[in-house]
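Only one protein chain is missing from this complex, and each of the others stays in its spot.
Think of it as A and B in the order they're written, each chain with its own count starting at 1.
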Amino acid sequence: MTDPTVAASLAGPGDPGDRRGGSASAVPATTAPAAEPAPSLLKAGRRTGAQQGDRIFRGFATGSGAFMVALIGAIGLFLLIQAVPSLLANKGNFLTGRTFEAGDPNNLNFGILELSFVTVEVSIFALVLAMPVGLGIALFLTQYAPRRVARPFAYLVDLLAAVPSIIFGLWGAFVLAPAILPIAEFLNEHLGWFFLFQEGNVPLARGANVFTAGIVLAVMILPIITAISREVFERTPRAQIEAALALGATKWEVVRTTVLPFGRAGYISASMLGLGRALGETIALMIILAATPAMFSGSLFDGGATFASMIALSFAELNNNLSAGAFIAAGLVLFVLTFVVNAAARLIIARSGAKA
Amino acid sequence: MAKRLDLKDVDIYYGKFHAVDGVTLAVPPRSVTAFIGPSGCGKSTVLRTLNRMHEVIPGARVEGEVLLDGEDIYNSAVDPVAVRRTIGMVFQRPNPFPTMSIRDNVVAGLKLQGRRNKAELDETAERALRAANLWNEVKDRLSKPGGGLSGGQQQRLCIARAVAVQPAVLLMDEPCSALDPISTLAIEDLIAELKKDYTIVIVTHNMQQAARVSDQTAFFNLRATGEPGHLVELDDTPKMFSNPTQQATEDYISGRFG
C-alpha cells in the first residue's frame, strides 16, 4: 500500500523554490548522440506553458474543493433567506405550533412541533428495528459467512440501497401494510394500554401509520448501517482475533472480546448515519403515512407527516414565495437536524480512528 | 549530450529531519558513478536531489548547489520540469504505465511533452528500445500493454522510456534489486553500453555490481542511527575496492558490517 498522505500532498513540481544567486552560465554542449543541441536549463525553464498549465489546473481543482465547502454554507444561507420573510409573517409560533397552515400567504400560521414528533418517532422506531439486525448482518458477513460467499451476500444487502425509495413506499403502502395488519391488530388489542400501541388517529385497517412507515424505513436504512459497520468490523486487528482464539475462545467470545469493542464507535456512527437518512426520507413516508387533521398522540398507529413528507406533499401546488418560505423554513430545520446528526456521526468515526 | 554534475556542500532535509549532510562530489560525463552504503544512509535521497525529484515529497528541501555543466539546477528561474527532462531516472521497481502499450510507454515522455509526429515517435521508440536491448524481444508486440512483460523486460522498458527523451544524465536507483540474476546481467550490459552516450549515476546495494559496472564509486555512511548520512569517500572504482583510503570503507567493502 502506498501511503495516501504522501500521495495526497505531492507538492507541485512547478512550485517555485527560493531564489538564489544565478550561476547560469551556459557551458558548451558536448557532442550529443542525437542531432539536437543541448539546451540550457535556464532557457528551457522560463515560466513556460507547462507552469501556466499547472497553475490553471491546480486552480480548478482547488476551486472545486472550495466550492464543496461553500455549497453547504450556501444551502443553509439560501434556505434562511427564503425562510425569514415567512417566519416574520407567521402568526403562529414556529417552534411550538402544531398546525402548518401555509397555503394562504396573507394568513400564515405554521409550527413544526407536530412534524417533529412524527419525524422523531418514526425515525427512532426504524432505528430500533434496524440497529440489531444491521449489527447481526455485519457480524455475519465479516465474521461468520465463509469468505467465498461473503462478497455476494454483502452485494445482496447493498442491493437494498439501490431500490428507489418510491418503490419501497409503494410496496409499504400496498403490499406490506395489509400483510402486517394482523400483527398491528394483535399489538393494539393486547398492549393497547401502552401509549405506543394505543388506538391511533387514523383507521388501523389501512395501515397508513407510523408502524408501517417505521418498518419500511428500517429496511431502507439497513444497508447503510450494515455497510459501514462491516467496514469497521473488517478492520479488527488480526492479531487481536488470533490472541483471543489462542486463549481457547469460542467464535462468539472472539466477537464479543475483540470485534465488538473495536468496532463499537463505527457501529454507533453507522447507526447515526442511518438515523440521518431516516430523518430526511421523503417519498416513502409521503406515500405510506395518511395525512390527518388529528393531533399526534405518540401511538405507532398514528398517521401524520414528517418534515420531509409534508414538504413533498404540499410543495407542488405552491405559487407564491411566502407560502414556499414556510415550507423552506421547515426544510431548513430538517437540514440543520441532519447536519448535526451526520456531523456527529463523522466526528465519532474520525475520533475512533477507524475511518469509514 | 552527456553532461557533468557537481554537488557542492549539499544538505538534504525531510521536514525537520536532516537526512544527508554536506555532500560534495563530481560526476564526470560519459561515466558510471556508483553510490554504495548501508541502507538508510541517504543514497536514494542524494540521487533524487539530482533531478529535483526530492521536492515532490511534502516538506522536503535541499541546501547547497547542484550544478549541471555549471548551471545550478536549483536556481529559482529553473523549472524543475525542465531539470527532469534533462536528467532522467529509473526506479527500483519497474513502473511502466499500465494504461499504455509498449510503444506508448517508450514515447510517453515525448508524447506528454506534446510531440505528435507519428513517424518521429515510431523512430524514437525503436531507437530507445534498441538502446535498451529490448527491441528484438518486443518488436512484434509493440501495441501490447507494457504490464504483460517480465520484470526484467519491464525494467528495460523503463530504461528505454527514460532514454527516449534523450536526457543528459541517467539516474538509476537500485534498478536490479527486484530482478532475477539473468535480467540483472542484461541490465548491467546495458549500462556499459549506455555509458557511451550518457552520464550515469547508479545506486546499488550489491558491491559486485558496483565493481562490475562503475568507473567511480561513492561510499555513503551513517555515523549513528538518527544522524544524517554523509559521503565517506569517492574514488575510482578499482582503487575503492582494492585500496580505499578510509577504514570505514574498507570495513564495509570487506563485509565487516552493513
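Basically, a contact is a pair of C-beta atoms (placed from the backbone, for glycine too) under 8 Å apart; a residue touches a chain by one contact, two chains touch by 3 or more.
The criterion applied here is as follows: contacts and distances are computed from a predicted model.
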Name under which UniProt lists the unshown chain, selected from "Phosphate transport system permease protein PstA", "Sarcosine oxidase subunit gamma family protein", "Succinate dehydrogenase/fumarate reductase iron-sulfur subunit" or "C4-type zinc ribbon domain-containing protein": "Phosphate transport system permease protein PstA"
Contact with the hidden chain (one of A:244, A:273 or A:305): A:273
Sole contact to the chain not displayed, among A:222, A:268 or A:305: A:222
Among B:84, B:127 or B:195, residue touching the chain not depicted: B:84
Listed residues A:91, A:151, A:190 or A:251, member touching the removed chain: A:251
Sites on subunit A contacted by the missing partner chain, in the whole complex: 2, 4-10, 12-14, 50-51, 53-54, 56-58, 60-69, 71-72, 74-75, 78-79, 81-82, 132-137, 139-141, 143-145, 153, 156-157, 159-168, 170-171, 174-176, 219, 222, 226, 248, 250-253, 255, 273, 276-277, 279-283, 287, 308, 311-312, 315-316, 321, 324, 327-328, 331, 334-335, 338-339, 341-343, 346
Interface with the undisplayed chain - residues on subunit B: 51, 53, 56, 58, 81-86, 88-89, 91, 93, 95, 97-99, 108-109, 112-113, 144-145, 147-148, 158, 161-162, 165
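Going forward, only the chains that are shown with their structure count from here on.
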Distance from the mean Cα position of subunit B to that of subunit A, given in whole angstrom: 49
